[in-house]
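Only a single protein chain was left out; the remaining protein chains are all shown in position.
Moving on to chain A:
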Amino acid sequence: MSVNADQVRHVARLARLALGNDEIDRMVPELNNILGWVEQLGEVDTDGVEPLTAVIENHLRLRDDVVNDGNVRDDILENAPDAQHGFFAVPKVIE
């Protein structure tokens, strides 16, 4: 499996990364190197081996249905480029 410049441009757009053409050109072989390396892993025969989700035996912990967080509006909004009347304010996203 390998990617070309158009595919890299597409993935960059989906990830909201603004890459110039020179960056795209540099990125194509780099990504293909990584893909090639990951493909090597596929050479190992894993038939009948259960996927491993964690290297140590561990189980998902569940939380009780208790309200013990929130009410930190100032903290939440502190890093926002713009906040008005307790809302995040962003450039209008519909026409």
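Some observations on this one:
Criterion: a residue touches a chain if its C-beta (ideal position, glycine included) is under 8 Å from a C-beta of that chain, and two chains touch if they have at least 3 such contacts; residues count from 1.
Criterion: contacts and distances are computed from a predicted model.
The listed choices are "ABC transporter ATP-binding protein", "Acetyl-CoA acetyltransferase", "Osmoprotectant transport system permease protein" or "Aspartyl/glutamyl-tRNA(Asn/Gln) amidotransferase subunit B"; the UniProt protein name belonging to the chain that is not shown reads "Aspartyl/glutamyl-tRNA(Asn/Gln) amidotransferase subunit B".
Interface note: of A:5, A:38 or A:89, the residue touching the hidden chain in the full complex is A:89. Of the residues in chain A, those that touch the hidden partner chain are 14, 16, 53-54, 58-73, 75-77, 82, 84-94.
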